[in-house]
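Each remark here refers to the structure printed beneath this line.
Only one protein chain is missing from this complex, and each of the others stays in its spot.
As written, the chains take the letters A and B, and residue 1 is the first residue of each chain.
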Amino acid sequence: MTDAATRQSAQGAPPARPGRRSNLTVLGVVPFFAFAALFLVLPIGFLFIGSFQDSSTHQPTLQNYFDLSEPNIVLAYKTSIEISLVTAVLGGVFGFLLAYAVILGGLPRFLRSFLMTFSGVASNFAGIPLALAFTFTLGLQGLVTKLLLNGIGLDLYSKHVGFTIYSKVGLEIVYLYFQFPLMVLIVAPAIDGLKREWREASENLGASSRQYWQHIALPILMPTLLGTTILLFGNSFGAQATAYQLTGGLVPLVTNAITAQISGDVFHNVNLGYALAMGMVVIMAISITGYSLLQRRSERWLRS
Amino acid sequence: MSGGPSVGPGTPDPAAATKPSQMRRPRQRLKPSLVFSWFVFIVGVLYFALPLYATLEFSLRTKVPFVAYRNVLFKDPQFSATLLYSFAVGVITIVVSLLIIVPTAYWVRLRLPRLRPFVEFVTLLPFVVPPLILVFGLLRAYNGQPLPLTHSELGLNVLIVAAYVVLSFPYMYRAVDAGLQAIDIRSLTEAAQSMGAGWTRILLTIIFPNIRVALLSGSFLTLAIVIGEYTIASFLVRPAFGPYLALLGRDKAFEPAAVTIISFGLTWLAMGMIAFLGRSSRSRVQVAGAR
Partner (left out) sequence: MSYLELTDIEKRFGDTTAVKGFNLSTARGEFVSFLGPSGCGKTTTLRMIAGFETPTSGRITLDGGDITYRPPNKRNVGMVFQSYALFPNMTVNDNVGFGLRVRKRPKSQIKVRVQELLDLVHLGDKGGRYPYQLSGGQQQRVALARALAFEPQVLLLDEPLSALDAKIRVTLRHEIRSIQRQLGITTVYVTHDQEEALSLSDRIVVMSEGHVEQIGTPFEIYNFPATPFVASFVGTLNILPAKVIDAAAGRLSVAGQEIRIAKRVEAQAGSTISLALRPEMVTLGEGVEGSNHLRGTVADVTFLGSIVRLRIQVADELVTLDVFNEPTLRLPEIGAAISIAFPPEGPLVLGTAPTLAAIDVLDEEQL
């Protein structure tokens, strides 16, 4: 068999034969696309079209998007972005350090699998249970609150310190609970991908440990680190249940604004809600695209 | 260039002229990174363990210990009712998802590799559309003709399963795809075809059994997601576990703590199963996102 023929058969696609054969095979994936169309694309399409409609006249308009500049909404976006940025960066940095510690840091081997399993659990623990758990920890009657009060006399909830878990800062602390693990889970394979020979080659060429990290390891990991941080950003931006349970709409968030829209509470302008939703979709799309592109770049390097 | 680069002997290290007896084997240096690693790990453990411990401690603060658990597990019909509901929805979701994903992944691998980017794009969409937006869209789209699913119990149940199936796509597809990659489905299929098997038989008797581990991993993850889910369940007004927990959190004191611990235990169980199943293969651990 010639090289070209072998390559072609290895790729799995028989040469395109016109007629019934190819139609039949496409049928195999129709359920998938049909389902996605019905229950994913259609709803989003609905929102998309609706965002360009006026709520009373149903005429096409861009007014909804202009209304996004209304101060409440701008504040919601600002807060959401701030929380997402903070938790993405902190989550990214500490998550990476944690993954590094158990993989390359010299800790006992079993701690690595323990951390991986726990990260799988913790990243799934988001939502109501997480919010509840933190009220028990740092809430008014929380364990740590009491510990600090009785132990070192620090009253978190005093006017002085002015801390409360039911706030933007509180959300940031809570969100980290699923941001760290997500970072650990995605970054761990990348750290694994750092070939031992690269380290040895760098030592052989005279580099110290610091130089190895500075010139070789960190640059190689950077696309994954950056990409995952962007993913973390999107992750935090779209979180609803945790925020709602913890702060009940107190903290101005885009998710809260949308929640209010669905419930029809504040604005009786459902189309504005659609615009809000599309705004969120755009941000998420940018986040996912950024992540995918950077992941692809890092895979190319780590595969070599 | 004159005769090529020169490689001299390099300057020999003057200090190296020591007698062998003077060179002592260096002690196993306590790497500074080891101290750092332990520090990072312990900080991590503290951060993760404290809320769990606090919840556990709170749940046991009742006058008679474990009262809260007893109340929840045995005296609260809503606990078992909603857990059962979510569990059932989860199982149906898994079945539907598998029935859609496995043939699709199989076909893409075997016959339609050109469609792969499209399929992968679609499986990434649920990340772009958070549950909140999804349920928003579903509510508007199916609120009236031609498919007024929001007007009936059955319709709403269909919607929640559909929503969860969509949410499960990324994880299921990735798990199944990884599983298919590990076995040579091309050869298996051709061998089966040469012996006269049809597509259904091939899928059921050859493909499914050989990717069992991957299927189970994806299933457990989906189950964990479904049981813990709140946003979609609450907006579709379904008697699911998530809304039950939220309600409990607003009304009672100790019971929410107990349920949180139980919920954590269940999630750990699911994840433990996934880790156990994947212990031989070097598959990636699956992740879920924020909620």
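Methods note: a residue touches a chain if its C-beta (ideal position, glycine included) is under 8 Å from a C-beta of that chain, and two chains touch if they have at least 3 such contacts.
What you see is a predicted model; the values in this text were computed from it and never measured.
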| item | value |
| --- | --- |
| Contacting the left-out chain in the complete assembly, out of A:201, A:250 or A:282 | A:201 |
| Residue touching the undisplayed chain, where the options are A:33, A:52, A:114 or A:301 | A:301 |
| Residues of subunit A (touch criterion as defined above) contacting the omitted chain | 195, 197-198, 200-208, 211, 215-216, 219-220, 300-304 |
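Keep this in mind: only the chains that are shown with their structure count from here on.
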| item | value |
| --- | --- |
| Centre distance in Å when subunit A and subunit B are each reduced to the mean of their C-alpha atoms | 14 |
| Residue ranges of subunit A in contact with subunit B within the complex | 11-14, 25-26, 28-29, 31-33, 35-36, 38-44, 46-47, 50, 94, 97-98, 100-102, 105-107, 111, 113, 115-134, 136-137, 142-144, 175-182, 185-186, 189, 209, 234-242, 245, 255, 258-259, 261-262, 270, 273-274, 277, 280-281, 284-285, 288, 292 |
| Subunit B to subunit A touching residues, read off their complex | 31, 33-34, 36-38, 40-41, 44, 47-48, 50-55, 57-58, 99-101, 103-104, 106-115, 119, 122, 124-141, 162-163, 165-166, 169, 186, 221, 224-225, 228-231, 235, 242, 245-246, 249, 256-257, 259-260, 263-264, 267-268, 270-272, 274-275, 284-291 |
